[in-house]
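Have a look at this one.
A single protein chain has been removed from this complex, and every other one stays in its place.
This part shows subunit A:
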Amino acid sequence: MSLDPITLTVIQAGLQQVCDEMDLSFSRAAFSPVIAEANDRSDGIYSAEDGSLIAQGAGGLPVFVGTMQYSTRSLIEMIRDGRAAEPQPDDIYIVNDPYLGGTHLMDVRFARPFYRKGELYCWLSNTGHWPDTGGAVPGGFSASATAVEQEGLRLPPVRLFKQGRLDPEIMAIISSNIRVAEQRIGDVKAQAAALLVGEARLNALLDRYGDDTVSEAIAELRQRAAVQMRAFIAEIPDGSYSSTAWVDSDGVVNEPLAIRLTVTKNGDGLTFDFAGSSPPCAGPMNSVRATTLSSVYLAMRHIFPEVPISAGAFEPLHVTGIEGTFLDAQYPRPVSGCAAEVSQRIAEAVFAALVEPLPDRVTAAPAGTSGNFALGGHDPAQGRDYVMYQISGGGYGGNADHDGLSNGCSTIGISKAPPIEIMEQQFPVLYRRYALHEGSGGAGRHRGGFGLDYEVELRRGAARASFVMDHGRFGPQGALGGRDGAPNRVTVWQSGKPYTPAHLSKEQDIPLKAGDRVRVQTPGGGGYGDPFTRPPEAVLEDVRLERYTPDQARDLFGVAITGEPPHVDEAETAALRARAQAAVSPASGR
C-alpha cells in the first residue's frame, strides 16, 4: 500500500461529496414530486471497466443501492458488442429496460461518460422515478399486466444527449408515449444537470489530488470496504440460516409466491441462496436480477449502516439460486412490482434469516409494502381527468432496543406520504379517517409498530381504484418468539356494501361513484421476543392509549387489565403467564 490512510479517507469523503452534490442538484431541480420531494432517485460514480460502484450519494433511494452498477455494466457490454453507440464527450445515454440492470420501467437511468485527458475515466450515472412512462395505466403500476409492453415504453440505451445537445427526435418519441409529457422536460433537464454538477466536482477532485492518486485510492477503498464488510460478517456465527417470505399473489394468478432463502456463512463471506423460490409469475410481481441483488444489499445495509456504499462492500455477499425463479425474470415478464414490493419481501427474507444470529442488529419484519393506491377519474367540477396516488407506511418490527416505529416508510424507500390537506386540494376526495391501525403491532417483548388506518371517500364524478400492495394474506413476520403483525386489509365500499379484492392487496380498476369509499388498514410490524415477557406496565400503557383492547392484552400478552382507571391485575397476570409457560412445548416459537 503506497497511499496513506488519511489521503484515502479524504478522497473517500471527496468522492462521496461529488455524489451527494449530484443528489442534491437532481432533487432540487426536478419537476416531479416523486423526485423532488420523495427523493426517488440516486446518483453515483461507476468504473469505466465494468461499471462497478465507486461511490453513490448517501441520500439516494435505498432500492437503487446496487442497481446502477449493473445497468452501467450492461451499457459497457453493449457498447463493446456494438449494440449501443460509442460514447462521445458530453453524451448522455438514457435507458429504462428492466432486463438490462434495472428495476421497473418508471426508473429511468441516465449515464454520462467522464473523460480525463481524452480517456474514459469512469461513468456518472443517475436514476429518477418518472411519474409515467406510458403503458396501460397512468403511473405504470398495473396490477394485472402480463407482459412488459403493457407497462410502458421500454428504452434500450440510446444517446438522448449527443455531445451536449438534447436529441429532439428521441425526445419526441418519448413525449408521444408518456402521459403529462410537457412536465417531463423539466425532469430530463434536472437529471442531466445533476450529472454535469458531478462532472465539475469530480474534475476538481482529480485536479487537486491527481488522477493516479485518485485511481489508486478508488482501488484501495474498494478493497477496504470489503474488509470492513467481512469484519461485520465475522459477528455472525458459522452456519446456515433459513427463512421464507411470501408475496400474496402476482395480481393475475391468485396463488402466493415463495421466496425461500438460506444464508450460509462460509469463512468471511455470506451466500444468499434463493433456490426453491417460486418460478416466474404471470403478473407484475416478478423481480429482475439487478433488483434482487440490490434488495439483498440494501437489507444488509439496513443491518450494517456503517459500511460505505461501494462495490467492495458487496464483494463478500454472494447471491445464488435465482435462475429460473421469479427473482430473475426474463423478457417479456411484467415487472412493475419488483422495486416497490418484491424487493421488500426479499429484504424481509434476509431479516428473518439473520435475526437469529444477529439479534441485536436485526429487527422483526417491518410492514414492507409501499401501499400504492391509485385513483383515476374525472372531476366534473374542474372538468379534468386526474390520477391520485396515495402511498402509506406501516409498522416497523420490534427489535432489541425498542418497540417498532409506527407508520414508517417502506423498507426500500425514504419518501414522505403527502398531507391529507394537499390531497383534498388536488383531488375530489374527502378523508374520513387517518389513524393508527389499532391492534396491528405484532405482540412481542418489544412489540411491532402500528400500521395506518385510513378511509377516503369520492366526493363527485366517477373513478377507478387500483391497488398494488402486499402483506394482505400474511402479516409481517415476528422474530425470536414474537407474533406476526396484522396483515394489510383493503375494503372498498360501493353503494354502502363492502368489497374485498380477491387478491386482497392487489386489484385494478374497481369502479367507484360519488359517496363510495376506500379503507386501507396497513400492516403492523412483527413482534420481537416472547410477548409473555413484556413488562405488564408497558402492556397497560398500550391499553390505556387504546392501542390494544384489554382482551388483546390478555390473549396476546398474558396481562390481565381491569378497572377504571385501568390497572394490571397482578395475580391474574401471573396465573395467565404461568399457564402459558406450562402449555408451551419446546418447539413452539409462536
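As a convention for this text, a contact is a pair of C-beta atoms (placed from the backbone, for glycine too) under 8 Å apart; a residue touches a chain by one contact, two chains touch by 3 or more; residues count from 1.
Criterion: contacts and distances are computed from a predicted model.
Of the candidates "N-methylhydantoinase A", "Biotin synthase", "Putative ABC transport system permease protein" or "Sugar ABC transporter ATP-binding protein", the chain left out of this view carries the UniProt protein name "N-methylhydantoinase A". Within the whole complex, the absent chain has one touching residue among A:V108, A:L452 or A:L480, and that is A:L452. Touch with the chain that is not drawn comes from one residue among A:L120, A:A136, A:V158 or A:A231, which is A:A231. In the full complex, the hidden chain is touched by subunit A at residues 4-6, 8-10, 12-14, 16-17, 20-21, 24-25, 28-29, 31-33, 36-37, 58-59, 62, 180, 182-183, 185-186, 189-190, 193, 208, 224-225, 227-228, 231-232, 298, 301-302, 305-306, 351, 363, 366, 391-393, 396-397, 399, 401-403, 405-409, 411, 414-417, 419-422, 424-425, 430-436, 452, 455, 544-547.
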